[in-house]
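Then we have subunit A:
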Amino acid sequence: MLLNGQNLTGGYGGADILKGCSLGVDRGEIAVIVGPNGAGKSTAMKALLGMLNLREGSVMLDGKDISGLSTQARIAEGIGFVPQTENVFTSLSVEENLQMGAYLRDDNIADTIQLIYELFPILKEKRRQAAGELSGGQRQQVAVGRAMMTRPAVLMLDEPTAGVSPIVMDELFDRIIEVRNTGVAVLMVEQNARQALEIADRGYVLVTGENRFTDTGEALLADPEVRKSFLGG
Partner candidate 1 sequence: MVEWLNPLILMANFVLLPGLVYGSQLALGALGITLVFGILRFSNFAHGDTMAFGTMVTILFTWLLQSWGVSLGPLPTALLALPIGILATVLFLLGTDRLVYRHYRDVNAKPITFLMASIGIMFMMNGLIRFVIGPGDQNFLDGERFIIKAREFKKLTGLDEGLAIRTSQVMTVVVTIILVIALFWFLQRTKTGKAMRAYSDNETLARLSGIDPERVVRITWILAAGLATIAGVLYGLDKSFKPFTYFQLLLPMFAAAIVGGLGKPIGAIVGGFIIAFSEVMLTYAYKKLGGYILPEEWQPDGLLQLLSTDYKFAISFVILVVVLLVRPTGIFKGKVV
Partner candidate 2 sequence: MRALVAFAIMAGLLAAVWHVQSPTVALGMLNLCLISAIMALGVNIQWGYAGLFNVGIMGFAALGGVAAVLVSKSPVGEAWTAGGAEIGITLLCFVATIAATIFVHRKTRGRRGHFFLVMLVAVIGYLATRHFYGPATDAIESVNPGKTGYLGGLGLPIIFSWIVGGLFAAGAAWLVGKIALGLRADYLAIATLGISEIIVAVLKNEDWLTRGVKNVTGLPRPVPYEVDLQQSDWFREKVEGFAADKLAGLTGDAKEDMLSGLITEYSGLFVKLCYAGLFTCVLIVILTLCVLALNSPWGRMIRAIRDNEVAAEAMGKDVKGRHLQIFVLGSAVVGIAGAMLTTLDGQFTPGTYQPLRFTFLIWVMVVVGGSGNNLGAVIGGFFIWFLWVEAEPAGKWLIDAATSGMAADSGLRLHLIDNAQHMRVFVMGLVLLLVMRFTPGGILPERVKAR
């Protein structure tokens, strides 16, 4: 797999939140992490990003061990991250948000911005507007666009559909599928488990920091036990 976290164990200093879970995603794939509240979904993502100290386990990116790298270094290595909240610079224009996403790049970013505008046409229309003035769904598109400005091999999204309406959620998922189709590996944490698994090539069900079920999205949706315990029947 392109990005692979093995046997992730650790927490924020107190008791372990992750107890040896393993996650991964490959090129052109959408992997979704679902599970009940407090299962450590977001923590697992943060572990992959190097935002907490792991006691055990390793993170590999494209065959290279990145376990010892800082968050910034991992981003430079090709991981894009969209936080759940406060994920845009509200007082900056849409275009400036994208430029800031490419802060670490020294080459010409015009092509990448063009690509983002093709993926998210609404952003081109609003490129001079402050990101804070956009609607929730549009903001999420800015956030994803910003994270993609480093041309990451892996894009991580922390609950991208939190707090948006179902219609907007569907549109966001459509966009995420398009992002995947450009060859990017997409890993996301989702509350809306059913809808997310529908578009997932790979699904992880986490419970109390451990892997409970791992399969394709389709298979998980079909699994009666998963349906009963995690998808509400």
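Here is how the candidates were picked: all candidates are chains of the complex that A comes from, given by their letters.
The rule we apply is simple: contacts are C-beta pairs under 8 Å (C-beta built on N, C-alpha and C of every residue); 3 or more make two chains touch, one makes a residue touch a chain; residues count from 1.
This one's a predicted model, so the numbers in the text were calculated from it and none came from an experiment.
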Candidate from this complex that touches subunit A, chosen among 1 or 2: 1
Contact set on subunit A toward candidate 1 in their complex: 71-72, 75-76, 81, 83, 86-92, 96, 99-101, 103-104, 146, 150
